[in-house]
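With one protein chain held back, the other chains of the complex are shown just where they sit.
Chain nomenclature is as follows: A and B, assigned in order of appearance, with residue numbering initiated at 1 for each chain independently.
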Amino acid sequence: MLYREAGQFKTSYGADQAIFPILQDKLGMLVILALAVVVVPLLASTYMLNSILIPFLVFSMAAIGLNLLTGYCGQLSLGTGGFMACGAFFAYKLTTAFPELHIILVFLLSGLGTAMVGILFGIPSLRIKGFYLAVATLAAQFFLVWMFNKFDWWTNYSASGVISAPPREVLPGIFVTGTESEPVTKYYFLLGFVAVLALIAKNLVRSRIGRAWMAIRDMDIAAEIIGIRPLWTKLSAFAISSFYIGIAGALWAFVYTGSVEALAFEINRSFQVLFMIIIGGLGSILGSFLGAAFIVLLPILLNAGMLALDPTISSALVSHIEFMIFGALIVFFLIVEPHGLARLWALAKEKLRLWPFPY
Amino acid sequence: MRSKFMALAVAGITAAATAGTALAADEQYVPMLVYKSGAYAPNGIPIAHGWEDYLKMINARDGGVNGVQMTWAECDTAYNNDRGVECYERLKQPTAAGVQPLSTGITYALIERATADEIPIFSSGYGRTSAAYGPVFPYVFSAPLTYWSGADVMVQYIADQEGGSLEGKKIALVYHDSAYGKEPIATLERLAEEEGFTLHLLPVAHPGLEQKATWLQIGRQIRPDWTLMWGWGVMNSTAIKEAAAVGYPMDRFIGIWWSGSEPDVLPAGAQANGYKSLGFHAPGSNYKALQDVLEHVYGGDEGAAKLRGWGDVLYNRGIFSMAMQVEAIRTAQGIHGEKTLTGAQVRDGWETLDLNDAKLSSLGFEGFTKPVQITCEDHEGGGQAFVQQWDGNAWNIISDWYMPRRDALREAYKADALAYAAEKGITPRDCS
Partner (left out) sequence: MGALPVRTIGIWMLAVPIAILAIGLAFKGMAAANPQFFFTWPYFIEVLIAGLLQGVMYSLVALGFVLIFKASGIFNFAQGSMVLFAALTIVGFIEMGTHWTIAFFITAGIMVLLAISVERIVLRPLVNQPHIILFMATIGIFFFLDGFAQTIWGSDVKVLDIGIPKTPITVMENANPSDPNDPWQYGILINQYDLIAAAIGAVLVAVLAVFFQYTRTGRALRAVADDHQAALSVGIPLKTIWAIVWSVAGIVALVAGIVWGGKAGVQFSLALIALKALPVLILGGFTSIPGAIVGGLIIGAGEQLAEVFLGPLFGGAIQDWFAYMLALFVLLFRPQGLFGERIIERV
């Protein structure tokens, strides 16, 4: 009833190719943005901001990055943690070496640096495919984390190998990193950053390069025959994906935790992001957000829920049961909808178009 | 969709928050970051039990601290840094007396947050070593010893065993390749230069199940006179087994205090006999505080208490570190004259905490540990350590108490802390 595109006619190619061709989608998006900008900071407690919204936004960025590579280009990667570490340590070295460099520039540059690393580790993808590639990307994961852990040049010779974000301001007087930064400013900063980059990603996958990725994903030999260069296409996917993941790593270290050691980016981080895109939906930008929300919230909700039901329950049992439910829910979701939450949303929209009439 | 999730989250979290921490008038709340799951759970569980039992005992025996009942809430970090941060954010309250992160990595992640929130961090025998320098780290306390002090004590002990001189000796350090394991390296390198021994560094990757190559190097190639270890969790027992597998003499193998507890040696069986480690508090249950726990928490049921680790090294560590925290609260109550204190008020208690011999024995810790006195400048408190040895059944103290040579150490703390302050743009407090 409410969600119907009847009567909305497209009069130009531009209108037909809009990201949100339907008025309701546009409005919905604006409402969500308005909620995110106005309502959420008003309602959210510091805990919500610090432990849910900020990591959610950071993970969304990482999930978009991995989704570009795995969801759109079909190259399964388990090296996300390693690339996030790259972003974090590049940003640290840059901002401590050039303190006057603007923090946004630092993040973008560290993303670029990670893209270079991504290309390097993407080269084997030209020969290796499927699970062989997935395991091969673990080489990147283990090597990169080891490198940042081992060579104390990366941490400016800190005795323990921990880096902590120096205070940096995004506008004069408004700090987004370091102790003086308010959670709300961090939230707005991240929201803006992620929104812009997500928009770019959305447009990227609708462009020529995105179509080339999808052709490679669906069948690389066929794609090669119709004139798509696998070398260029695969490496560009690795580069752009790593760019996003690198920025996510830098944001993780600088804006979310404020201090990290290389071990924070170990293999579990890679799996976590992979979960996000699979639960959220492979090949969907919206899915990256949904998956990130799901994976960030689920453990916290399970944990808090169990404590709310029975405050005396032992925290060990809570953790173990949380593991079990987490695993079971993942299996459950995969069985119910292997294409992820984004697909569920699409189905819901289909239903909405007809609602409340059966046809 | 997104906002729906958030609404759900709000509901869940507020429910949890109100359920866990409803504050009555005379209560003091202690958030507890524990790990009872994950790879390091066997070591985390007894410490958490020690904390909990000590608070229960204080509530039952004394009716709380000066009549203020202690309350607490637990959150399981799984020894994972970002889970630790989430737990901290979940449990923190303006009236939180202080938090013990129980992990060097989590301590690092919390230092800035807790400082901003004015909640004291108590990292007893772990954490950021240079945080012992109070002027730069007003909210971090690392009594009674830091890792650098531990390294110094180890070298002193070895020098004593070797007849005074370490000239030309070889010492190997096997360490967990993380923030925790890297802490002692700088101090050991300095001492190697001063005392003329050569230091060999052998990192072990997390979680430490793979040490064959490490021990082949130690046992068959380097053949060091002494081997030191900074290990945690499964790494400790694996190291002991692999050391035995290459025939390395156990009595020349010394672990830090986190590598010297029952879960570390029991899995290795008889191979672990003779293995040594540092300690800053006595093992065993023959102390009045522990007997009080037995009486007031377990009603004298020794079997039940032992199941929870009562009298084990790590359980006793939990007891001792919680006792220090409780005494800081008690001291702060004296300063501020209020019942329920904020974190900032408890911090004032920490900075004037004086656990001298008389005080320790009145708390039931006579002979259990050495005096600790914390000041504005010195957040380490001048604790001492000894060497203990595993005989197959129990840990036995086999050396005198050693006082770390703190003059040089304090200089190093200060230098490192000031470098941190410069990087962060912090102006150190004036402590004079």
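Operating definition for what follows: a residue touches a chain if its C-beta (ideal position, glycine included) is under 8 Å from a C-beta of that chain, and two chains touch if they have at least 3 such contacts.
Not measured: the values here are computed from a predicted model.
S.K.: Out of B:Asp53, B:Asp177 or B:Glu377, point to the residue that touches the absent chain in the complete complex.
M.R.: Within the whole complex, the residue contacting the unshown chain is B:Asp177.
S.K.: Can you say which of A:Ile174, A:Leu309 or A:Ala328 touches the chain missing from this structure?
M.R.: A:Ala328
S.K.: Check each of A:Lys10, A:Lys150 or A:Arg229 against the chain that is not shown and name the one that touches it.
M.R.: Here the residue in touch with the unshown chain is A:Lys150.
S.K.: By the contact criterion defined above, which parts of chain B meet the unshown chain? Give residue numbers in ascending order.
M.R.: Output for chain B: 36-39, 41-42, 45, 177, 201-205, 207-210, 212-214, 216-217, 219-221, 233-234, 237-238, 241, 244-247, 263, 266-267, 269, 271.
S.K.: Going by the touch rule given at the top, which residues of chain A touch the chain that is not shown?
M.R.: 70, 76, 124, 127-132, 134-136, 138-139, 142-143, 146, 149-151, 219, 221-222, 225, 267, 271, 274-275, 278, 282, 316-317, 319-331, 334-335, 338
The working rule: only the chains that are shown with their structure count from here on.
S.K.: Centroid of chain A to centroid of chain B, CA atoms only: how many Å?
M.R.: Using C-alpha averages as centres, the distance is 36 Å.
S.K.: In the complex, go through chain B and note every residue touching chain A.
M.R.: Its residues touching chain A are 1-3, 5-6, 8-10, 12-13, 15-17, 19-20, 34, 36-38, 41, 45, 74-76, 78, 81-82, 85-86, 89-90, 92, 104-105, 108-109, 111-113, 115-116, 128-130, 177-180, 182-183, 185-186, 203, 205-206, 416, 423-425.
S.K.: List the residues on chain A that touch chain B in their complex, please.
M.R.: On the chain A side, the touching residues are 32, 35-36, 39-40, 43-48, 50-53, 55, 96, 146, 149-150, 156, 159-162, 164, 166-167, 178-179, 256-261, 263-264, 266, 289-290, 293-294, 297, 300-301, 303-305, 307-308, 311, 314-316, 318-320, 323, 341, 345.
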